[in-house]
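With one protein chain held back, the other chains of the complex are shown just where they sit.
For chain A:
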Amino acid sequence: MSAASHAILPGRGGLFGSLSDVLWRNPRLMLFLMLTPPLLWLGVIYLGSLFALLAQSFFSIDEFSGLIKYEWTLKTYAELLRPANLDIIVRTVSMAVAVTLASAVIAFPIAYYAARYARGKWKALFYLGAMLPLWSSYLVKVYAWKLILAKEGILNWIFAKLHLTPVLEAWLAIPVIGGNSLSVSYTGTFLVFVYVWLPYMILPTQAALERVPESMLEASSDLGGSPVQTFRHVLLPLALPGIIAGSIFTFSLTLGDYIIPQIVGSSRLFIGQAVYAHQGTAGNIPLAAAFTVVPIVIMGFYLWMAKRQGAFDAL
């Protein structure tokens, strides 16, 4: 009698045979075994170290000895509010807002094209174009931009060839955003930030737009909505979760970055640089930790606001 003539096949036997039967009967056990290692990693290594850092922000530094006093205090947070430190926060947040807005505006048409019109090889080309900047070294890209933006750089050369140098000079003469050359101005920092983080805005926006059925836009048009009204009342609200997701990337990445403003821009500090300086040479771990709390609080507040405004209603 062959095995095939039985209605129930015998067990496979062996360790893996009985194990797979046990797991099949206990899907929860399977889930537990799959999730425990990554959750342990996330919980202990990642969140654990984050909380250890945050705990540091409630300590303070002895101004004479430079040693950390392990007593709970809000003194370090008060120090954050000193004009010099507040400047750093305002500067960084303004830059993050500007970079996020610009990324959203630039990314939307690209993402819209990719989601609605690109098919086949054009779609592949889009993904390649959006991802390619992510494949090369971040440092190389930033230094490349430094060369592009330098006084002797290609951008100045192009402006000169187009006889537009006065325009560039007029821009650089504007206080705050201007400077000696693009590579040492906030405009330069802004350009590099937008370039480096743009893919993180394009991809989620494109994914959100892809999920908007064509008939939704047709329905709006059918009900009298002009293209602008359709964009305002249907397309934008439906794409908003994607744009918010993208803005979380661009916003938080800008808030935390300490390399770009160091290489391209004025010498004034951003939050990331402040954290870097305080935990390194200055040895002021509590203040560095307090600076780290700022982006976390801002992001939490931002998400709460976005949720309240109904940004995730379409999900």
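As a working rule, a residue touches a chain if its C-beta (ideal position, glycine included) is under 8 Å from a C-beta of that chain, and two chains touch if they have at least 3 such contacts; residues count from 1.
The criterion applied here is as follows: contacts and distances are computed from a predicted model.
The chain absent from the displayed complex carries the UniProt protein name "ABC transporter ATP-binding protein", chosen from "ABC transporter ATP-binding protein", "Cell division protein FtsX", "Membrane protein" or "Methylamine utilisation protein MauE domain-containing protein".
Screening A:109, A:129, A:213 or A:283 against the full complex identifies A:213 as the residue touching the chain left out. Counting the whole complex, the residues of chain A in touch with the unshown chain are 213, 215-216, 218-226, 229, 233-234, 237-238, 310, 313-314.
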